[in-house]
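All protein chains but one are shown in place.
Note that the chains take the letters A, B and C in the order they are written out, and that residue 1 is the start of every chain.
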């Protein structure tokens, strides 16, 4: 039986870590020197054990477990990257059409000494935040805000950095009535119009149409344990077998991992995560993402605006796998 | 005391016309030949009198009376012009953002053998139509639809013909919440972006911001008895004297006539109406409007796309009257 | 519709119709006006100039890149049933002598779902418009992206949308017609960014399947939710056109929006 949440999958590790914390507390309080030394000795051994366990657990992460890691609530979210990697960020809000969205955030900032435009899905860590962010499921106004920011980026020659992390676009009646489909399509199309370079990083969940609306970029990078899928595995299982609980099986069938995406030529690079995942050592994940963006921007900087456009079109034009039949 | 409605102002004429119709009916039914001849003789005299009266009434139309004529419910509306002057019209609807507006209509059509894009305010003739058209007061979605049509006109090299006939933009809470101001401004701005020629004809009421949103054209023409104003005269009277009923006085103060607009260099041509107004002989008004559009399009056709833009900018750039003080 | 020789039953109002009348009325119920689904061939025959259609790209066939369970079986079944490799039929046609590039979907092939072949054919139809300087008309019918091709299917959304952008850039008008049903991945890509969107009456048009909306805890759903009429009311489509007027409306649109592409007697 597969784990249902990231915490469940990591439960033994988490127990072990809790145990070590308690042991350290006991050691700190222990007055008798010999007992304290004994305890400290045990802690070292426990930590070695923990490290081994961690390495073992993360040396063989299954497709479904990647889904769990990608969704982990401890995982760094868009605003964590913004805080860590960018300066001068001013969040710009609103679609200028009557609505505001909190599942997609964005605005101009300085990155590595140059102006860029950031757009990204934002998840929440507690129930209040999650509701405020609508579980990172953007409504039409989120994509229309993105379009506005993309247009600004084009006018003022700022590369676009988009951070993708959504289970899906919002499927509610309101979103439907304001044209969620059109908003996604128009945002995707706008990304192809850009003559400034764009880089999309799938930092967590790349959830179908909700993701592609801000992911049609010059370069698409995926963190090692992020996932990118045409449909959530539970939804796939519900359609195939009428059993949403067979998500793990569907996850394998859907080939939603970074390796698979790379093997089909759909992404440009996999960004390795620290052992134990981005959530365990965020500072390393931030550095990896930063270096990757710097590197790819440097390559894209060599292109003329027309080349940037042509390169992006060519990249997506090739996507697809089919046979050609001879009659 | 000024008339309050167009019907009130024309009341004697309308009575006279009714009397003639009745007399004709009596003449038709009259069996006695001599009596019939007498009646017919009277009718000829009545008609001569009617023509004289009509000419006298319309030879001296005051500013306020122009407001009444511009608002007359018998006056030809946008769709009347569309039917009379255009072929292949397909009405395109929706702002593609969640909302539809019936106060502004538009779509592509053939005019004088060439494709054009039509955008215009639409009034209603009965209470049901008037409500459906929101009294020609467009909501944000009306201007956003216009923007969409302007963009299509630009892409497919179609001149824009806009027909202006609105008391004002919709001032309700819904319009405010969806950004009526932004919609008007964005639509006005989009008109300046166009490199295709544009012609706006004020066919009735040119009501402040509601009008300008679709009237920032290469050429602005006004029908003789249409009005174009920064504020409805009643609104002006309410602000100035706290007496909306002093509209006639305000109408004179506001200088909202075609002659005045022309004298300040704000419009390009006054299109004369038939005696008795466009509503009395619409076919003549249609011909006048058609000829004027053909003529101005022919002039604009001589310009390159860049010249069309530059010409429009230069035209509006000059508008304004002020003094320069020497220190 | 259930067919029994000379009679059949309307799928909507369940009234009994004569087969001959039904076809003469373009498979629109004479009682309730329900527009029944039709094949791509029938659609093309009823819409474009007689014998003007030239089919292209018939050699594209889906593989099974993900080795997705049961996919190949489902594909072969659909191929056998329809004698085609995909739901999309594409090629050149004419409307009142004006050349157009067309793509016409047939829902009966795996629910019109968009996999690599589908996306490629749509992309080529749009590109053909750019290359041959003629307007593009796409009749949509799809349940969405093809799950069995995973992320490859999702990328068809980006690929086809990019092709629409190139049409815009090149001044090529693109008209989409939403037929029953036009959903999800197709609606959220090339379908919704057409210059002009026409829908057939009562066509189902929406982003999320009813199941998803229900899961999302959607309680109050309007009666006309996810219909063409709902879309029109919400400004998402331009107009609803009954099947029998479709051809003449398309002619007007191609003539006006495509006017810059044509000179007297043919393409520039």
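Definition applied: a contact is a pair of C-beta atoms (placed from the backbone, for glycine too) under 8 Å apart; a residue touches a chain by one contact, two chains touch by 3 or more.
Remember, it's a predicted structure, so these values are computed and weren't measured experimentally.
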Original post:
Where does the absent chain make contact, in terms of the chains shown?
Top reply: A, B
Original post:
Looking at the whole complex, which of B:3, B:230 or B:275 touches the chain that is not displayed?
Top reply: B:230
Subject >> Of A:76, A:98, A:233 or A:247, the one touching the omitted chain in the full complex >> reply: A:98
Subject >> Candidate in contact with the missing chain, chosen from B:212, B:248, B:278 or B:308 >> reply: B:212
Original post:
In the full complex, which residues of subunit B touch the absent chain?
Top reply: 169-173, 175-182, 184-186, 188-189, 192-193, 208-209, 211-213, 215-216, 228-231, 235-236, 238-240, 253-256, 260-261, 264, 266, 312-313, 316-317, 319-327
Original post:
Which residues does subunit A use to touch the chain missing from this display?
Top reply: 88-101, 107-110, 114-116, 141, 145, 152, 155-158
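Operating definition for what follows: only the chains that are shown with their structure count from here on.
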**OP:** If we define chain centres by averaging CA atoms, which chain lands farthest from subunit B? Would you check?
**Re:** A
Original post:
Once you find the CA centre of subunit B and the CA centre of subunit C, what distance in Å lies between them?
Top reply: 40
Original post:
Where the centres are mean C-alpha positions, what is the separation of subunit A from subunit C, in Å?
Top reply: 34
Original post:
Residues of subunit A touching 2+ other chains?
Top reply: 177-179, 182, 186
**OP:** Could you list the positions in subunit C whose residues touch two or more of the other chains?
**Re:** 234-236
